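Notes follow the structure.
Left out: one protein chain. Kept in place: all the others.
Read from first to last, the chains carry the letters A, B and C; within each, the first residue is number 1.
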Amino acid sequence: MEQKIHPKIKEYQEKQEESKVEVPKANLVTLKIKKYNPNKDSSSSYQNYQVPVEKWTTVLDALLDVKQNLDHSIGVRYSCRQAACGSCGMKINGKPKLACFTKISELDSTEITLEPMDNFPITRDLVVDFSRLFANHKKIMPYIMNNESEISNGTKEFLQDPKHVEEYIQFAGCIKCGLCNSACPTMAMDSSFVGPQALAQAYRYVADNRDKGKDNRLKVIDESHGIWRCHFAGSCSQVCPKGVDPAMGIQLLRGYLLGFRD
Amino acid sequence: MGDNDNKEGFKGMANPGRYGIERVAYWLMRITGLGLLAYFIAHIYETSTILDGPSAWNAMLEMTQTTEGHIFLTLVIGMCVFHTANGIRLVFGHAGYGVGKPGRPDYPYPAKSLNMKGKACIYASIGIAALAMWYGIAVMFGV
Amino acid sequence: MRESIVMKIHYGTALGAVALVAIHILMRLTVDFHESLTYDAVVANYQMLGYALLLELILILISVHGFNGLRVILLELRQGSGYEKGVTYGCIAGMVVLIAYGTRTIIMTNMGMI
Partner (left out) sequence: MVSSIEYDLIIVGSGLAGLRAAIEAAKKNSKIRIGVVAKTQVMRSHSVSAEGGTAAALYSEEGDSIESHIYDTVKGSDFLADQDVAERLCNEMPNEIYQLEHWGMPWSRREDGKIGQRAFGGYSFPRANYAADKVGFYLMQTLYDTCQKFSNIEFLNEWFVTSIIHDGRQFCAVTAIELSSGDFYVIKGKALIVSTGGAGRIYSFSTYGFSSTPDGLDMAYRAGMALKDMEFVQFHPTGIMPSGILITEGARGEGGYLINKDGQRFMESYAASKMELAPRDIVSRSIMTEIKEGRGFKHETGADCMKLDLRHIGDEVIKEKLGGIREISIKFSGIDPANDLLDIRPVCHYMMGGIHTNIDGAAELSGVWAAGEAACNSAHGSNRLGANSTAECLVWGKITGSLATDFILQNKTAPPLPHENVVIEEKRIYDGIFRGRGEVNPYEIRQKLTDTMNEKAYVYRNEKDLTEGLKIVRELQAQTWKHVDDQAKEFNTNFSNVMELDSMFRIAEVVLLGAIKRKESRGAHARTDYPTRDDSHFLHHTLVYHDPKEPIMKTHPVTITKYKPVERKY
């Protein structure tokens, strides 16, 4: 494929020729993007793109710049650009991160490798298939189970003091980005494992004092590819961009199954 | 799906490098568990030679009396100590002790379950495993 | 069996083994290391009923724990119901064989059938 030059870089180069000023090298980075369309390509390949960046440019900004100016065809999923929607998880220099929540300037390198997240089937380029994650999330029954969960006229709120909220609020922060599942060593081999994302959500509802579904949920996760396949490797919590700390939730949840909590 | 699953695979599972000491501990736990199982099977076989009388037993002992045998036993000691110490940490962790208390996370969201206590236990497990190996060497090589 | 029961056994056997192995090793260390391993000393040990029972217990605990650990690792390596059944039964078989083999040593030595 013919390699285009970014219009801004071209402009710099022309200016440089005219006035002989040195273009500051630090402002240019190369994105090395893994391209793969499983239905068409027999194997994946890496493509390099050079773009100018500023101190607040995020990986997503840079990617969209490439998409706008150098290669329209890059497959990438994105929406909120503020780390709220969980669309843009990918492997950045080898580790799963949100593209919109990673500034180029944090990465300390001028070559940035972008690959799809591990442990999810590739749809195209950086886009991966989430159906398994969504299915596992559904499996753990992520809703309040309580006979009174539908209100009638005149119903007021369940009282819940701030301390009760503290019990589950961090787990409710999960944006379903899947970074945890892509970092987890069990997930690397075991495609039947429910995974840290869903397990943390199981704990989120169990820890909520409005919920009465603990036993049902414990039953679902107490199977051979359930919660026991977590070995507290902690990588899920290491990469979680929202402080959900799935590793904590999972261990606390397992405490119920082992009879240390009730 | 199938080949296109993009699972990280064995290399990913077995790579302790990228994610901090907890992942190293995970890796060591697996290796030492398997190592100990292998040793244990060998050990049961070894002790069974006692049934074949003193000469067979002594022949077996001879093997462990060599330098290689000593190195092997040192490793077993290390594996055993690490696996035990870290195993005790994990039993507590899996039961929900020492993994931190849920609460509002503040940016940049340090994970409470990956806390200093846990890390200290891992380093301690590695440390006493090393000490035990050193002691083993001292005894076996008669220093 | 519920996985939680299996895993409770896994943790239980581990903790049990910690205690017993500690005794086992301490007994080794009370006497001089090299001497404790002479044929006669070992046979004498085996022939103490209490000690033999201790060894038998350790054997069972560690075999159960170790083979279950192996099962866990293998379960995570590949999926599929045939494979998983194979792993489970294979590990149980391994466990049983190892225990039987070790028990044979202990009983025969204990009873002086050498």
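By definition in this document, a contact is a pair of C-beta atoms (placed from the backbone, for glycine too) under 8 Å apart; a residue touches a chain by one contact, two chains touch by 3 or more.
Worth saying up front: this structure is predicted, and the values here are computed from it rather than measured.
**Q** If the full complex is used, which shown chains touch the chain that is missing here?
**A** Those shown chains that the absent chain touches are A, B.
**Q** Could you please point out the chain B residues that touch the chain left off the display?
**A** Chain B touches the missing chain through residues 104, 106-107.
**Q** Tell me which stretches of chain A touch the chain missing from the display.
**A** Counting only chain A, the missing chain is touched by 37-40, 55-56, 58, 67-69, 72-87, 101, 103, 123-125, 127, 129-130, 134, 137-138, 141-144, 146, 148-151, 153, 155-162, 164-165, 168-169, 172-176, 205, 208, 210-211.
Criterion: only the chains that are shown with their structure count from here on.
**Q** Please compute the C-alpha centroid of chain A, do the same for chain C, then give the distance between them in whole Å.
**A** Comparing mean C-alpha positions, chain C is 43 Å from chain A.
**Q** If you average the CA atoms of chain B and of chain C, how far apart do the two points sit, in angstrom?
**A** 17
**Q** Take the average of all CA coordinates in chain A, do the same for chain B, and state the distance between these two points in whole angstrom.
**A** So the centre of chain A lies 31 Å away from the centre of chain B.
**Q** For chain B, give me the residues that contact two or more of the other chains.
**A** 10, 13, 30, 94
**Q** So which stretches of chain A touch two or more other chains?
**A** 186, 189, 191, 258
**Q** Within the complex, which stretch of chain B touches chain A?
**A** 1, 4-10, 12-13, 18-20, 22-23, 25-26, 29-30, 90, 93-97, 99-100, 102-107, 109-114
**Q** Provide the residue numbers of chain C that touch chain A in the complex, in ascending order.
**A** 2-4, 6-8, 11, 72, 75-79, 84
**Q** Write out the stretch or stretches of chain B touching chain C in their complex.
**A** On the chain B side, the touching residues are 10, 13, 30, 33-34, 36-37, 40-41, 44-45, 47-48, 50-51, 53-54, 57-58, 61, 80, 84, 87-88, 91, 94, 139-140.
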